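As you look at this complex, bear in mind that one protein chain is not there, while each of the others sits in place.
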Amino acid sequence: MKRYSAFALVREALNGHKGWERAWRNAQPKAHYDAIIIGAGGHGLATAYYLGKNFGITNVAILEKGWLGGGNTGRNTTIIRSNYLQDPSAAIYEKSRALYETLSQELNYNIMFSPRGVMMLAQTEHEVRGYRRTAHANALQGVSTEFISPRRVKELVPIIELNGPRYPVLGALWQDRAGTARHDAVAWGYARACSDMGMDIIQKCEVTGITREGGRVTGVQTTKGDIACDRLGIVVAGHSGVLAEMAGFRLPVESVALQALVSEPIKPCMDVVVMANTVHGYMSQSDKGEMVIGGGADGFNNYTQRGSFHHIEETVRALVETFPMISRLKMLRQWGGIVDMTGDRSPILSKTPIEGVFINCGWGTGGFKAIPGSGWGFAELMAKGTSPLTDPFSLNRFGEGRFIDESVAAGVAH
Amino acid sequence: MLILKCPYCGVMADETELSPGGEAHLTRHGPGSDDTEFEAYLFMRENPRGVHFERWRHAHGCGKWFHAARCTQTLEVFGTYSAQTTRPPQDLLDTISEKRPGWRWRDLA
């Protein structure tokens, strides 16, 4: 693999850029792999990468029915944070955030991790209590957060309105080492590194069946033929139910549409990410200058990658109230992604009833920020059968009533 | 913005008048059920890419719960019907069979 650098760019510029090679090889499937990952999104590619890097398993294929990174990896609002309340969540998201910090250097691919800080506004007494609790929990989890005053909020976000007539800002939970990254680049960077380790990324290859023998996986059937494998990781987000059905088990997952939008680009006016849960909206400014806005999820099963306009209205209303200066900006584009929601809204990283088959899904609205951590833990699970990062997220927690409920911090009003 | 017909008041209601309620025709498992049954009742959900049966409430209208048969891929609504039944009406099942030959959902087809 030719290394990327400013020097390489200058050298290629002099050479008419003829020397750039493919970022990843155009592979055709072999007959057998030690491990197959279904789904070349961020999570699937990261899993393959850490299988190779941490466990030396490089005879790996990543199968993708469309184009790599074409699902939710490229359809989110790019926020990276780890200020979660429950221990298992804080552990995996913080691992992820820490890996993001050095990912550009590790992959030799600028994923533009921007640790600009994420704040979550507290706009009711109840939220103040919830976020203070989170700050306490984070201190013991090794996640650096603090509860900050309205004055500090205004210093960090000059465009905010603290004293809205309906929900004044009472403070915020602030994580200064959280931030954003360039979403597509994360998939591309991992893909390039996987390909460089000799792994095969096979695009436009749809899995149509999962072959089993005596309760154990032996391979997959695909639109590019049958491929044998010893271990199979299913990492397909919204389409997990369909794959699980092929493998012969059910999942506590439903797929719904989640929406987002961006404004036209303007010069820098907001340096941090702000999430306002009481009014349901969050916003940051991309390096291109667009205000990136996250909206709500529909409550019904949906595979269309579209959503209803009323969610957009609700979100924009909340943000115009919170950041009044955006009123005369314009919405450039809205879109939807299909997210997979579990019964407790936390992900599933687990063994399955089929030996050798592992599932990674249910990230709901939180998937992008988890990519490196999820890949790290899931690779360990696939390689060793257990991982402290993923064990609490097993499938059997639903039967045992051992939930990982992150809605707790938001809670219910009294 | 989906639009569904409330089978109680006959109104074509925009999604903003309605609350979605998830999978329809679940059988309640209470005390005495085994762990697997109970887990399946509470959490395991049909998540088909295609025909789906689901619950809605005309929350900002007559307040009644009702059922809808809908395609999750095209969003086509095959019909809505009373929530006070354990099985979709046969004519609705026939309609779906006509439009989506070979469909199946749980033990329905």
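Here the chain labels run A and B in written order, and each chain numbers its own residues starting at 1.
Here is the rule we go by: a residue touches a chain if its C-beta (ideal position, glycine included) is under 8 Å from a C-beta of that chain, and two chains touch if they have at least 3 such contacts.
The definition used in the following text is that contacts and distances are computed from a predicted model.
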Omitted chain, identified by the protein name its UniProt record gives, among "Membrane transport protein MMPL domain-containing protein", "Sarcosine oxidase subunit alpha", "Copper-binding protein MbnP-like domain-containing protein" or "ABC transporter, permease protein": "Sarcosine oxidase subunit alpha"
Options A:L319, A:M341 or A:A370, residue touching the unrepresented chain: A:L319
Touching residues (missing chain, whole complex) on chain A: 4-6, 8-10, 13-14, 16-17, 20-24, 26, 66-67, 69-70, 74, 87-88, 90-91, 95, 101-102, 104-105, 108-116, 123-126, 129-130, 132-137, 139-142, 146-147, 158-159, 164-167, 182, 184-185, 188-189, 203, 263-269, 285, 287-289, 304-306, 308-309, 312-313, 316-317, 319-321, 324-335, 388-389, 399-403, 405, 407-408, 411-414
Chain B residues touching the omitted chain (full complex): 1-4, 14, 19, 21, 28-33, 35, 38, 42, 55, 57, 59, 63-65, 71, 74-78, 83-84, 99
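Operating definition for what follows: only the chains that are shown with their structure count from here on.
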Residue ranges of chain B in contact with chain A within the complex: 1-2, 15-16, 19-20, 22-23, 35-36, 38-40, 42-45, 47-49, 52, 54, 70, 72-75
Chain A to chain B touching residues, read off their complex: 239, 241-242, 250-255, 298-304, 308-310, 342-343, 398-399
